[in-house]
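Handing you a structure now.
Missing here: one protein chain of the complex. Every other protein chain is in place.
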Amino acid sequence: MTAFVRNQWYVAAHAHEVGRELLGRTVLGEPILLYRTEDGRAVAMSDRCVHRRFPLSEKPSRLDGDRVVCGYHGFTYGTDGGCVSVPGQQRIPRTARLKTYPVIEQDAFVWVWIGDREPGDTLPPRAPWLDSPDHTVVRGMEPIDGDYGLLVDNLMDLSHETYLHGGYIGTPEVAETPITTEVDDKAGIVYVSRHMDDAECPPFYAESTGIEGRITRWQDIEYHAPGLYLLHSRIAPVGAPGPNADGTDPHAFHVEVVYGITPSTERTTYDFWAVARDFALEDQQVSDFLWENNRTVVLQDVVALNVLQKALDTEKAGYQELSINIDTGGLAARRILARLAAEGVEQVGAAAR
Amino acid sequence: MTAFVRNQWYVAAHAHEVGRELLGRTVLGEPILLYRTEDGRAVAMSDRCVHRRFPLSEKPSRLDGDRVVCGYHGFTYGTDGGCVSVPGQQRIPRTARLKTYPVIEQDAFVWVWIGDREPGDTLPPRAPWLDSPDHTVVRGMEPIDGDYGLLVDNLMDLSHETYLHGGYIGTPEVAETPITTEVDDKAGIVYVSRHMDDAECPPFYAESTGIEGRITRWQDIEYHAPGLYLLHSRIAPVGAPGPNADGTDPHAFHVEVVYGITPSTERTTYDFWAVARDFALEDQQVSDFLWENNRTVVLQDVVALNVLQKALDTEKAGYQELSINIDTGGLAARRILARLAAEGVEQVGAAAR
Partner (left out) sequence: MTAFVRNQWYVAAHAHEVGRELLGRTVLGEPILLYRTEDGRAVAMSDRCVHRRFPLSEKPSRLDGDRVVCGYHGFTYGTDGGCVSVPGQQRIPRTARLKTYPVIEQDAFVWVWIGDREPGDTLPPRAPWLDSPDHTVVRGMEPIDGDYGLLVDNLMDLSHETYLHGGYIGTPEVAETPITTEVDDKAGIVYVSRHMDDAECPPFYAESTGIEGRITRWQDIEYHAPGLYLLHSRIAPVGAPGPNADGTDPHAFHVEVVYGITPSTERTTYDFWAVARDFALEDQQVSDFLWENNRTVVLQDVVALNVLQKALDTEKAGYQELSINIDTGGLAARRILARLAAEGVEQVGAAAR
């Protein structure tokens, strides 16, 4: 399996998923309870009652105002994780306290910090299109029964669109066109670009943009290890002018495809996805189409990765892969994840000294 | 997991479950075949044919008079476990013999002895209300995907009624009222009492007794480790006279709630339950109501304990619980179980010397 990277921010939920119902998510193996207080603040704490370890996200556990009441014996907790009531006695044991998690709500994601030290000034990477008046967004989450490294591999090498997503977002040119890869090791970012000058327009873009002929199609990936993946997708009719020197680009359609990649357990992953567009902003039909279409694409990935994980589970130790040019980005991502995971372990060691 | 306690009687079935159909039950990990002979005697023997280990409780295995015929190759056994017929030859190997189990039918339970020595004079603890003309009984069995220790914990601490069984048997007073606990270490019995002088009457008792106002409600638990749990429940309108000095108690309603707690495997448990009442003896509607209602309550426990077991399965070794006053009885039960389990092991060792 791909090692977990601790001391990082992870997407625990889309903002709209966190509300006045108790939500349980397991992030890097840690069971986390999420809910929103009456004044709208997202909070995160351990999803296990201190008494007998009952999951606080499971019914009949419930919210009482901003407090969580365990559904088994009624241990009750405030938003700071402190226990405020136990059955049969007035005295609350001092150690009756749930671990809380630092939470940041940013770009319509609820991020939690998983680590052994405090985040300090560290902030999650940005995906501003997801919470911008200049974009319209569709989004969802699909769980994967597989190592999160399989999803990183998948997204870093979009040549698979041609085969796994043919008829949706794949065309022959995606697999045929070579990529360029840049790695910012220090920042932990991998950039992979594929610029197709004259390509078939797949249904995903033909139906949403209305373009009828061939297109120039740019795929510019930014992977912020470990948990955020951005695909800047630029679509324009062949022959249309390129971007202006000032960065404006009025002759093209832009879609920002964003993935929050969150390891849940060693063999399960949350695949948070969002598609933001800068055109047809008010067109519900386009929104419906993109939601349905991208969800189908994500589910094609989910099915393939579940199949792949099962296949890998039967491999003997030391089985071999064969990597080629298209894997440059994925391999760079694996190296960065391995380094970050090792650093996380060292930080734990340092904190213990 | 909670250690198994050997050299003890366990409920293997309600008496009505054992008949002329072959019944398989696994008790403390041992597969046991149960059936009733033509003259009505319950017998128990190993549920594995000596030949190729086929389960004798599985079809097409069948009874032929009082003999069991294996459904695979026809090895046939008498009630003493001895093989009386094999295919293709007249000679029966001398070692062709199933292990039999001591059986006692008592209080409408079929008890089996699981141990390395004979029970001698040891008898199962009593629950006489279950087979008494002065009581009417409803009963059932629900399997739990969890360690039997979780069910012991659950039943020893009834404060959970308020939260898990609200609307059925729980009211605020159960969780609020302190308990008194007594432990008879030598006999292996834990007593937990909670006397509520002025409490809301939950639907379970309101509908069955017809009481309309508030009640005095006594819960007197007797846990006979490892496998029998008795809850003496006394319900009376507030202000009604208490029991007489001679033990009679004509102004109250009495319900005896009995649980046979039988470990099946390390992670599965049989939850045999029965509810005996000393009122409305002929009223089928009350019987139907109590059966339905108590089964719902038991299933609420089953769901919660299955959830809890799954949560505990993901905990790291050495995870912590926090215990308070209400847990006094449960902790005492755990101590007795640990002692009995250790004694069982010592007895095995002694027997081997």
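Which chain is which? They are A and B, in the order written, and residues in each are numbered from 1.
The working rule: a contact is a pair of C-beta atoms (placed from the backbone, for glycine too) under 8 Å apart; a residue touches a chain by one contact, two chains touch by 3 or more.
Keep in mind it's a predicted model, so treat the numbers as computed, not measured.
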Check: Quick one: which of A:Thr136, A:Ser159 or A:Gln219 touches the chain that's been left out?
Finding: A:Ser159
Next item on the list: Identify the residue among B:Pro31, B:Pro119 or B:Gly140 that touches the chain left out of the display.
Entry: B:Pro31
Check: Any idea which of B:Pro60, B:Gly120, B:Pro133 or B:Gly318 touches the chain not displayed?
Finding: B:Pro60
Item checked: Touch with the omitted chain, as defined above, among A:Thr37, A:Thr79 or A:Thr177 -> A:Thr177
Check: For chain B, which residues lie in contact with the unshown chain of the complex?
Finding: 26, 29, 31, 48, 50-55, 58, 60, 69-74, 86-89, 93, 95-96, 265
Check: If the missing chain were put back, which residues of chain A would it touch?
Finding: 153, 157, 159-160, 162-164, 166, 175-179, 304, 307-308, 311-312, 314-315, 319-326
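We adopt the following convention: only the chains that are shown with their structure count from here on.
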Check: Which whole number of Å gives the spacing of the CA centres of chain A and chain B?
Finding: 48
